[in-house]
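Omission of a single protein chain aside, the complex is shown with its protein chains in their original locations.
Entry: chain A
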């Protein structure tokens, strides 16, 4: 654990990519092989399930530290991190031990489901032998909350450097749902790699387009598609393997049984990139519908009928068992359309509509996105390969501006981690007659300087405390941006927002100028009755009003789940 802690601290101590890569490369060359495998797993989101819940940890730690529970909570509110609070509170180890990462994680996995007394005895005995930094990491692993400031791309690069394998090849070998407890370092890094047949490709990802689209050059070089709000996924149909992967590399084949017939119809050796959406017959249903499916491991028939899944294909990554990723998008898109056109009707699979056009036409098309249940457009360069991960320049997400509402802050709570001690988590209200009705929370969108100023303000304008939460004088007004709105009986306001965040602190506005609940209700009615335009009307070639060109081209796109 000491070696792993040293790696963690090296990552924590710098924001420079070069320094991080060098430290990680050195680790991948020298750490015990089993520890390397676990590190790869952790850095690619394959965290072990938590063996202990937070309540148990608090109780055990407070008792081990000889501190009353209320004082433990006060300390936690300041540190803003449970693992760190415990690491600081416990008395220092008298004799430090140094178990390997491999041994520690195997012990944690074995602990799951054991009686409390057994888990407690184990955890407290480990605490007693670790230094504060190792203790902190142990706690993070214990609670399933481990994160390190290293992107998966950076980890892949370091691993490529340490092993001499090309980066894109390494990225591919790490895909899939391999189990670190049963995988050797060589299994991952050498030819053959993990779970061969069902292994997905690394997803290509897009960057947000901040500039005007004509900064991208001639529109003729680009293909536009709707940016759907669903689950980005890959369908793998190879001899002996049929799998559906989410972008988070969860195997979701069983959650969407309606796709099972595809294995009988897709040509062997096919890999599709696309978006799983909830399907209303000829257009996607709102994301809220799909959410009902996401949570379910097995799907009741009724839900399957109400919220059927549909795969809108963006790209063809493998055709006849041949990796197509290096071919230009225009070619991949043409082959995708040809392949899908040959399938029998009635399958839950169709090409995601794509369009060509000049920038004015595409801008107009983008304006229709909400009516199509899309978030905006994706722009993909027709000549581009299917990249590994996010490579800036060929794929852009060109989203609609968010909805906005001006609201007043009602409650404030300190953040966690980097934002411990800063009030960053706010609850906002709109006006309803003479009342202020809380309707959303938001945590992001302001600068550190603004959060610091608000923190000072909260200190002086607290009306009431509820543990870590402060009720404040309703005075500060913020412009809240959000991507969607839906009815929600669970909330007092009757509405729930999708992706709310603070766009601006409106220091020029007072509480008298905030928006009303009636205004939000009106917006809800408006979005619940979408326009008459449907996604299936937007076929390749007729998206942009001003364009006569046919495409026949189009590839994959990146979305966030």
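The rule we apply is simple: a contact is a pair of C-beta atoms (placed from the backbone, for glycine too) under 8 Å apart; a residue touches a chain by one contact, two chains touch by 3 or more; residues count from 1.
To be clear about the criterion, contacts and distances are computed from a predicted model.
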| item | value |
| --- | --- |
| Per UniProt, the name of the complex member that is left out, chosen from "Sugar ABC transporter permease", "Ligase-associated DNA damage response exonuclease", "NAD-dependent epimerase/dehydratase family protein" or "RagB/SusD family nutrient uptake outer membrane protein" | "Ligase-associated DNA damage response exonuclease" |
| From A:7, A:41 or A:65, residue that would touch the chain that is not displayed | A:65 |
| Residue among A:54, A:78 or A:260 touching the omitted chain | A:78 |
| Residue among A:46, A:390, A:419 or A:491 touching the omitted chain | A:419 |
| Chain not shown: contacting residue from A:92, A:392 or A:525 | A:92 |
| Footprint left on chain A by the chain that the document does not show | 12-15, 65, 67-68, 70-71, 74-75, 78-81, 84-85, 88-89, 92, 136, 414, 416-423, 448, 452, 455-456, 458-460 |
